[in-house]
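Below you will find the structure I want to go over with you.
The complex appears here minus one protein chain, its other protein chains still in place.
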Amino acid sequence: MSNPRDTILAGIRRSLGRGALDAETVRELKQRLAQPVRNTVPQRGQLPIEERTALFVQMAEAVDATVDQLGDLSQVPSAVGTFCQVHGLIKSALLAADPELNALDWGEAGFTSRTGLPQRDDLLAITPAFAAAAETGTLVTRSGPDHASSLNLLPDNHIVVLHKAKILASYEDTWDLLRKAYPQGLPRTVLWITGPSRTGDIEQTLQLGAHGPRRLHILIVG
Amino acid sequence: MSSPTVGLFVTCLIDLFRPSAGFAAIALLEDAGCQVEVPEIQTCCGQPAYNSGDRKDAILVARGLIDAFAPFDYVVVPSGSCAGMIRHHYPGLFAQMPELARQAQALADKTHELVSFLVDVLGVKQVPVAFKGKLAYHDSCSALREMGIHDQPRQLLSSMDGAELVALENPETCCGFGGTFCVKYPEISGRMVDDKARDIEASGADTLVGPDLGCLLNMAGKLRRRGAAVEVRHVAEVLAGKTDKTPPIAADPKRS
Partner (left out) sequence: MPEIKSPAFQANVNQAMGDAQLQQALAKLKGGFQVNRVTAAGKLPEFETLRDQATGIKEHTLAHLDFYLEAFEEKTRAAGGQVHWACTAADARRIILELCRQGGAGKVIKGKSMITEEIGLNDFLIHNGLEVVETDLGEYIIQLRNEPPSHIIAPAIHVSKEQVADDFREAHEALDPQRPLAEPRQLLDEARHILREHFLSADVGITGANFLVAETGSVVIVTNEGNGDLTQTLSKMHVVVASLEKVVPTLEDSATLLRLLARSATGQELSVYTTYATGPKREQDPDGPGSFHVVLLNGGRTDLLGGPLNDVLRCIRCGACMNSCPVYGAIGGHAYGWVYPGPIGAVLTPALIGMEKSHHLPHASSFCGKCEEVCPVRIPLPKMMRHLREKSYEKGALPRTFLAGMGFWAFLARRPRLYRTAANFLARALAWAAMGRGALKHVPFAAGWTSERDLPAPEGRSFFAQYRKQKKGEKP
């Protein structure tokens, strides 16, 4: 009696009317996986940096994210401060353990800041984004020692710091960057975020803030 | 064009319920310069059997049609679904029979729905007909999706002097006929044609036209059941200017 794996593979081959694939075909298929080729990439995001950024902002705002453009990383804490004022949040910043974010002067902007995992009463998390795809206003984040996944989802408000130079045209461009950054294999999660959490499950009425954040605020820096 | 011969495939529904549409089709083709014959050994395209899963009978009936229309350069059909059956499904029906497959393909290649034949093949751009009133056109599913008929009838209908085309809100939604579907699942079909009737009534159209008689019988029957005043005709009757000869589908004849 063969094991389920063998049974299933044999069943596949039988249904396809062949035995195991020949060596040449296997080589070709392995090559297809080792050097992936792009299918058609929409023209949409393929613009010079300024137009690309404008497109990113337009697409992100269309899905109810809010966006601020800052000249410089040092402006981030005060921009977050403004966000907290507007939405009545206390100035308590839970930061991803990202060195760049942690090097900023939060104290000067009146914040108490810490890193770590979100607790039940954390209402705000601030994290970096690895990159973004302008085509749909999508942020690309990845898990790692410096970016706990639950920061993206548990607190009510999520602020993302995105370097302008990382606003790419397409999903494919972000995969190229990720593969370069992680030649040994992808991080546990690569999470694409396109706007704050939503649902249409009650009478097909769209509402924000299902399980993930109610608000997604993007700070574009550069 | 050096006088190609055109064979008219009347279709079983027009033969039985609406001969006027068949005669209107002949008039349209002759007006456009065609020599039209109607071979009398034709019966049906075989769709009822084919869509019911009765492939055997579909093949037998289709063979009759292939024989009937072999002699012609073009075969023209005042029905999107029958034309679609021949064009898109006949070759596959005979896939296992090489000689018949060849004949089926030859027939498929020369078969056209009526209005698209006039516009796309003969280059007809308008019809010299006056028609006063608001017309809604229903896109029968096979005509639309199998035969690509959408702009052509609208082009010819708009060319009629006095005619105003009004759009249905959901012109591409199925009317619920679907051949035997409408009698096998009457409640579902009834709902679909009820939705369609409401759409037609709300459009403000005086007259509903379409390319397929099955759909028209279905919609006319429902409109009448609902007491609606909309007149229903086959698109051929209207384009041929033959609406004074026969009352609309399902309408009581006017007492003279």
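Order of writing sets the chain letters: A and B. Residues in each chain are counted from 1.
By our rule, a residue touches a chain if its C-beta (ideal position, glycine included) is under 8 Å from a C-beta of that chain, and two chains touch if they have at least 3 such contacts.
Given the structure is predicted, the values throughout are model-derived calculations rather than measurements.
Chemist: Using the touch definition given at the top, which of the shown chains does the missing chain touch?
Modeler: Hidden chain, whole complex, touched shown chains: A, B.
Chemist: Which listed residue, B:S52, B:Q105 or B:Q155, touches the chain dropped from view?
Modeler: Result: among the candidates, B:S52 touches the missing chain.
Chemist: Just name the one of B:P4, B:P19 or B:G204 that touches the chain not displayed here.
Modeler: B:P19
Chemist: For the chain left out of this view, which of A:T7, A:S74 or A:T112 touches it?
Modeler: A:T7
Chemist: List every residue of subunit A that touches the chain not included in the displayed model.
Modeler: These residues touch the chain not displayed: 3-5, 7-9, 11-17, 20-21, 25-26, 29-30, 32-33, 36-40, 42-44, 59, 63, 97, 116-117, 120, 135-138, 143-145, 148-150, 152-154, 170-172, 175, 185-205, 207, 209-213.
Chemist: In terms of residues, what is the contact footprint of the unshown chain on subunit B?
Modeler: Against the missing chain, subunit B presents residues 10, 12, 14-20, 22-23, 38, 40-44, 46, 48-55, 57, 60-61, 64, 141-142, 145-146, 170, 172-174, 176-195, 217-218, 220-222, 224-225, 246-253.
Definition applied: only the chains that are shown with their structure count from here on.
Chemist: At what distance in angstrom does the C-alpha mean of subunit B lie from that of subunit A?
Modeler: That pair's centroid distance is 53 Å.
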